[in-house]
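Shown here: the complex without one of its protein chains, the others still in place.
For chain A:
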Amino acid sequence: MAAARRLKRVAVSQPGFLTLKPSLDPSDLVSGRRKRVNKNKKKNWNKHSDINDVEEFLEDVRHQERTTGGLLSEKSDDSLFFLDVGQPKKAEQKAEESVEGKKRKGKASRPLRIDLILQHDSLVPPAKDVLSYQQPNAKKLRRIAQKAEQLAAKGVVPRRQRQLLNRRPVDRTAKKSATEANNNPDREYYDMWGQESKESADPWYLQQTGKRQVKRPEKLNEKPSVLPAVEVIAPGGSYNPDFLSHQALLQEAHDVEVKKQKQEEKLERQLAFNKEDKATEETVLREQVEGLVEEENEDEEAAADDEEEDVAVGAIALSEKKTERQRKRERAEKIKEQQRLADRKQTDQQQQLFQLRSIKASIRQREQKTKSNQIKRKAKQEAQKSQPRRLGKLKFQPQDLEVQLSNELAGSLRRLKPEGSILKDRFKSLQKRNLIEPRDRAKFKRRLKVKYVEKRAFKEIT
């Protein structure tokens, strides 16, 4: 019996179970016996009083409002009922026609299902959000606006606006000039040295924000070489030179060339190997039979080794201990020697008194020598100033002299063939004046090996 009852309870508690009696609550059914509680406490009112009927009623009202827009009981009968007279025939026919004739139009006029789903289906209008209609600080703002109106009527301009008015107009051209490249052919110049630079802002501010120009040290304005910027070619370099000056220039170029050749020859000489060191048939043969034939030599070598060993042993054995007497004698000799040297020194010094003249002469001589050395050194330093310094890995290589041989000289300006490149000349001049260091062109280094593969199409042809 009890088992059958439990089964029933389980079935009732399942969702989707329809009760026979609408008033009957499944919970009532479950709790078979009513619980007894005191109702003198507010807590128990809430907990144990049955408010389902009220809630059901309210739910029903809400449902009616949602679906019909008000209580059904308050609606007029006309709005609730209509007289069913069957379907009108004509309308049906028309509808068919329209379907046949304007199929597309009908389809287009019908709203999409997705729109229908998204439509607001309740007839109760959504509640208004009060906050959205309210303005924060409305009162204050209103007051401010009123005050501003009053001031405007009086003709007083507020501070904010005054500041805006006072501000200098923005320089539109400033931006344009900022983006202008440095080598723009139409760029503008101004009088740079005319007016003294005006320090517009506070010097302290400029210094602290790092906007002030740092003063250039005077020493940087010195030139690193005393050579002139443009060295004019010797008179022999004229396009129509005087005979002798041309010869002089040729001689100079010739000397340079000879010097170069000599250096080259020297290098070759140094690198050349001795002709006697060349491999002959005999030496080749000897090399090939090395270690196979020679036996007599080994014995000799071994003998030599023995001798050497004897000598070495003897050297070690020689160092013997000195006797006491020997030590004493040595010490005495040493002291005696020292005494002798001291005496000698003293006599020498005494003798120097009589050599004063010659000493003076020698001092004068030495002074003269130092003076001449000083002069020489100074002259050398002066000469060094015009010399290119060693500023990097490479030494400065002077340019080849530009020279035209006597038969290359053009008789007229029209037939003149320019010699040498001025670009190179300028570049070398910069190097010579120590403005830039002599440098090789950076060699291109390939990081990965190149792999050559013949394409198949190409292979077929060849």
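Definition applied: a contact is a pair of C-beta atoms (placed from the backbone, for glycine too) under 8 Å apart; a residue touches a chain by one contact, two chains touch by 3 or more; residues count from 1.
Operating definition for what follows: contacts and distances are computed from a predicted model.
Trainee: Name the chain not shown, per its UniProt record: "Pescadillo homolog", "Large ribosomal subunit protein mL53", "High-affinity nitrate transporter" or "Adaptor related protein complex 1 subunit beta 1"?
Mentor: Looking only at the record, the undisplayed chain corresponds to "Pescadillo homolog".
Trainee: Of A:Val37, A:Leu141, A:Ala229 or A:Leu285, which sits in contact with the chain we cannot see?
Mentor: Result: among the candidates, A:Ala229 touches the missing chain.
Trainee: In the whole complex, not just what's shown, which of A:Val54, A:Leu80 or A:Leu423 touches the removed chain?
Mentor: A:Leu423
Trainee: Which residues does chain A use to touch the chain missing from this display?
Mentor: 178-185, 187, 189-194, 197, 210, 213-214, 216-217, 220-221, 224, 228-230, 232-235, 237-245, 389-393, 402-404, 411-414, 416-427, 430, 434-437, 439, 441
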